[in-house]
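Apart from one protein chain that is not included, each protein chain of the complex appears where it belongs.
By written order: A and B. Residues from 1 in each chain.
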Amino acid sequence: MFGKKKLAAAAVTTNPAPAEGTAWIPADGLEPIHVEESAEAEIAPNQTLWEQFWSIFKHNKVALISLIVIILYIVVCVGAPLFAPYDPLAQDLSQGLAKPSPEHLLGCDKLGRDVLSRMIYGGRISLMIGLFPTLVSMTLGTILGITAGFVGGKVDMIIMRLADICMAFPSLLLAMVVSYTIGPGFLTIFLALSFVNWAGTARVVRSEVLSLREKEYVEAATSIGVKRWKIMLRHILPNCLPTLIVMLTNNIPGNILTESSLSFLGIGAQPPMTSWGLMVYQTKSYLDRNPTITLAPGIAILILVVAFNFLGDAVRDKLDPRLQEQ
Amino acid sequence: MESKVLVETKDLTKEFPTKSGSFGKNRATVHAVTDVNLQIFQGETLGVVGESGCGKSTLGRLIIRLLDPTRGQVFFEGKDLGKMSVEELRSQRKQMQMVFQDPYASLNPRLRVRDLIAEPLITHKVNKTAKEDTDRVEDLMRKCGIRPEFMYRYPHQFSGGQRQRVSIARALALNPKLIICDEPVSALDVSIQSQILNLLGDLQQELGLTYVFISHDLSVVRYLSDRVCVMFLGKVCELGVTRDIYANPLHPYTKFLLEAVPIPDPKYRKDQKDMLTGEIPSPVNPPSGCHFRTRCPYATERCAKEVPQLHEVEPGRTVACHLFDK
Partner (left out) sequence: MDDTILKIRGLKTQFFTSKGVVPAVDGVDITVRAGEAVGLVGESGCGKSMTAMSVMQLLQHPGRVVDGEILLKGENLLKKTPRQMCDIRGNEISMIFQEPMTSLNPVYTIGKQVMEAVRQHQDVSKEEAKKIAIDIFKRIGIPEPEKRFYSYPHQLSGGLRQRVMIGMAMVCNPALMICDEPTTALDVTIEAQILYLIKEMQKEKGTAVIMITHNLGVVAESCDYVYVMYAGKIMEEASVYEIFEHPTHPYTYGLLNSIPKTTEVKDHLFTIRGLVPNLLSLPKGCRFCTRCDKAMKICTEYEPDLYDIGDGHKVRCFLANKEVMASGK
């Protein structure tokens, strides 16, 4: 790595025999002896799952901080009533556009609602949109992708053409269309994001499966007589995991961002409920007078997205046993 | 020593279609294995040697039906594998196992050694309880020279030689009659190679196994095999008892192949006159008549017109060459 200090040459711990004389030889020095390698020297020690998980963060401070940040976000948003100092909907017009103060740490919006409280409650929507459509769409995408890759033939063709059709719609446009038919709201975003994202997952999983099924260990399992669906579950799916986890940590912040854009366009969370994207939208015209109330939710999104990305990289590196050997 | 025929192949042929050119318009066929008739006797080791592209690995996979032949049949103890249903074939796999070349690729990196070795036991429901499976795995590991303490480690924690021992243990789990060894030692270090070869030899004596030993290394084949089958471009060109073939090779190709092996003794240095010239022809477009004629110094007109058939020149010794066909 650059910037690190140059490592000094290490002395190798051998004990060279003196060149002269024989005085150094112990009395029983020439007795035959059977030396065995110690078991530990032979192979790398094993780790339990928990140790493996923890070791991701032991040497990677960035990943550790990211994890803590994400956990904090979740704890605070889930326990919103405990942490929020005010009712997010309570208006106090006397405090309209109040600057940050000890009473209102991040100030108030134009209706005098406490921004910090609104952010804590709004985070619930943002996080939910980040997590649930991602889980739904990725589960669907994985199942379809594996089926397409493993079964092949016509099934593969149909699934992949469906995926192409879904990918052809930009998610923003699709969400707009859905919101005009069933009305804006949480469900709209949920459906729109699930519908679009499965296709991306399915494509990646399929190509992964296509390369994995040519692996020798899949052939070995076939030669043992393992059934096809079991090969899929035991030998192919687990080896797709690193890719899936990276996609997961990309999709979650991606969806949070999309939700922000949708809310910003007015077809996401509906007032008086709020989300971070909506908060940016609603306060944007006061940017010059009271920037905190716009910037705070924006920065909240930024930090969360970055944390997810760092975490994803770290977990992927650790989950691949082959990468560990280096 | 007249023994029972375990496997018999009849006109076994495998062709792979390939596409080349834009839009795959140039369809060609790779003639991987052509009209192979073999008998494998119970308890023997049949060595299959040849250079790359000679179809030896394909032949191994055809025998245990990891690949479906284009033409021809395989009889295992008199039963036609081609006529079996999927379920019958799956259960037949208990009798025939395979050890693959690359111990890095043939073990799923995400499974522990215990699960890898127990997989055939679980697949065919040999034991009633998991405890019995574990006991059997322990027994197998001991037999193959791996410490049973390492049962819960992952393949990447082992060295190449140990992994190959794991593959062998896995192949032995169901007490098969036939084991196809596809270049089992060519990925290993010299000092580890001999350990694995001795292990294979010991196991055969102890368990009465039948091996088909596929290798490009003539010296390894000589050490382990009772009979040797020399292949060139998908065809058997010579078949006979190991000692006879190495002492007195009849087919010109066998002769040159044996000449070409570098002998680890500087007293036997070669000069150019014994050297085979030219390149190995492509299996997509093999020469007419005898496939070897383009490199053969004894080739006549007849070799270009007529495909030489395998002839028995002495009991148990067959050669496919017009020189020996009166």
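The rule is short, and it goes like this: contacts are C-beta pairs under 8 Å (C-beta built on N, C-alpha and C of every residue); 3 or more make two chains touch, one makes a residue touch a chain.
Note that the coordinates shown come from a computational prediction; the quantities given were computed from them, not determined experimentally.
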| item | value |
| --- | --- |
| Residue of B:E88, B:D189 or B:E312 in touch with the missing chain, whole complex considered | B:D189 |
| Hidden partner chain, touching residue among B:H31, B:R93 or B:R222 | B:R222 |
| Residue touching the undisplayed chain, where the options are B:K4, B:R142 or B:K270 | B:K270 |
| Touching residues (missing chain, whole complex) on subunit A | 7, 9-10, 12-19, 21-22, 24-26, 28-37, 41-42, 59, 326 |
| Residues belonging to subunit B that touch the chain removed from view | 51-52, 159, 161-162, 189-195, 197-198, 201, 216, 218-220, 222-224, 243, 246, 256-270, 272, 275-277, 279-280 |
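We adopt the following convention: only the chains that are shown with their structure count from here on.
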| item | value |
| --- | --- |
| Subunit A and subunit B: spacing of chain centres that average the CA atoms, whole Å | 46 |
| Parts of subunit B lying in touch with subunit A, wherever the complex brings them together | 64, 66, 90-91, 93-94, 97-98, 100-102, 105-111, 119-120, 123-124, 147, 149-150, 152-154, 156-159, 162, 167, 170, 174 |
| Subunit A - residues contacting subunit B, complex | 39, 42-44, 46, 215-217, 219-227, 230, 234-235, 238-239, 241, 321-322, 324-325 |
